[in-house]
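Of the protein chains in this complex, one is absent; all others appear in place.
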Amino acid sequence: MQDPAQHYFKCTDRERAAFEAGIKLGTIYHQYVGIPINLTNLESLENAIRQSVLVQPFVKEAQVRIDRDIVNKRQGVYKYITLSGDMMDVSLTIKYREEEVKARLRYVPDMDYPLMYLEGD
Amino acid sequence: MQDPAQHYFKCTDRERAAFEAGIKLGTIYHQYVGIPINLTNLESLENAIRQSVLVQPFVKEAQVRIDRDIVNKRQGVYKYITLSGDMMDVSLTIKYREEEVKARLRYVPDMDYPLMYLEGD
Amino acid sequence: MQDPAQHYFKCTDRERAAFEAGIKLGTIYHQYVGIPINLTNLESLENAIRQSVLVQPFVKEAQVRIDRDIVNKRQGVYKYITLSGDMMDVSLTIKYREEEVKARLRYVPDMDYPLMYLEGD
Partner (left out) sequence: MQDPAQHYFKCTDRERAAFEAGIKLGTIYHQYVGIPINLTNLESLENAIRQSVLVQPFVKEAQVRIDRDIVNKRQGVYKYITLSGDMMDVSLTIKYREEEVKARLRYVPDMDYPLMYLEGD
């Protein structure tokens, strides 16, 4: 994809790819956290999140998984809960010109934190 | 559905149904506005919104439609836009005990406003 | 406030007030859940939520409180967490024509659930 915004950026192509990866993960976390879920609608939600990130610029591949075990354990009086960051596992491949980065959002037990990070190739 | 929260409410069953309808429409608008869209992911998003509202208490039926014409017209340099309230048409049937209400979110041209309202039966 | 949408509604004024109350609480929950917080920014966030709900139609009064104890206990490796529904306590007074309702969002321990409900006067 030709990039009409290229002249606004003061960085390398790889830094740009990293920046775009951060945007997409920040988007996913803060757009979807709070959605009502139980085991019946996880597949449609995973699919919608994946399809949506694929329309954003420079996203080459995406995988989205919501943890069934957590959803199953936490559902309460009304048989549903709301999506939180620690249930999500998202893998993205971002390609900007010749540079490709892999980014991930997943709950990291040793930090007790839903971490967004740049994985090796 | 038996309602464990009934004793918290000081209102008629029909007022309760109206209140629940308002919650669901407020949820949909403020949860999903901002999602990246183009013509390729509208169906998956409509489906996810519908499946998600159906897991919330007292929702009997739901229809969700995103306006293809608006999406088609507005997509810009990167071939996508973000979801806004004026593109959404949502119809819900809420049932609380014996009372049923129909609620709607749709863009109303004479007010130039995405209106949430209670329709007749 | 004169209401340009009145003719769209098929309900009593009190049902309308209940509906509007539901919209506002659904809005607050699904708009703000996910915001990064620690003890330093709670006051500015409470203030912004309150000021924002007051610009919506038919809102007469609003109080917003985020639970300091929960925030204090949960902050992790990076000294912040994200706002969740169980930390919020919101009280609203909605007035539609002559009808006034009081609505509340707060965590209810016996249900282990952030409940939205209509309180008595």
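By letter and in written order, the chains are A, B and C; residue numbering begins at 1 in each of them.
In the analysis below, contacts are C-beta pairs under 8 Å (C-beta built on N, C-alpha and C of every residue); 3 or more make two chains touch, one makes a residue touch a chain.
This is a predicted model, so every value here is computed, not measured.
Interface with the hidden chain, as seen from subunit C, comprises residues 4-5, 27, 31, 34-38, 40-41, 44-45, 47-49, 51-57, 77-80.
Interface residues of subunit A with the unshown chain, by the touch rule above, are 4-5, 8-11, 14-16, 18-27, 29-31, 101, 103, 108, 111, 113, 115-121. In the full complex, subunit B touches the omitted chain through residues 29-30, 33-34, 76-78, 82, 84-85, 111-113.
FYI, only the chains that are shown with their structure count from here on.
For the pair subunit B and subunit C, the distance between mean C-alpha positions equals 18 Å.
Between subunit A and subunit B the centroid-to-centroid distance comes to 24 Å (mean Cα coordinates, whole Å).
Taking each chain's centre as the mean of its C-alpha atoms, subunit A lies 28 Å from subunit C.
Multi-chain contact residues of subunit B, defined as those touching 2 or more other chains: 4-5, 27, 31.
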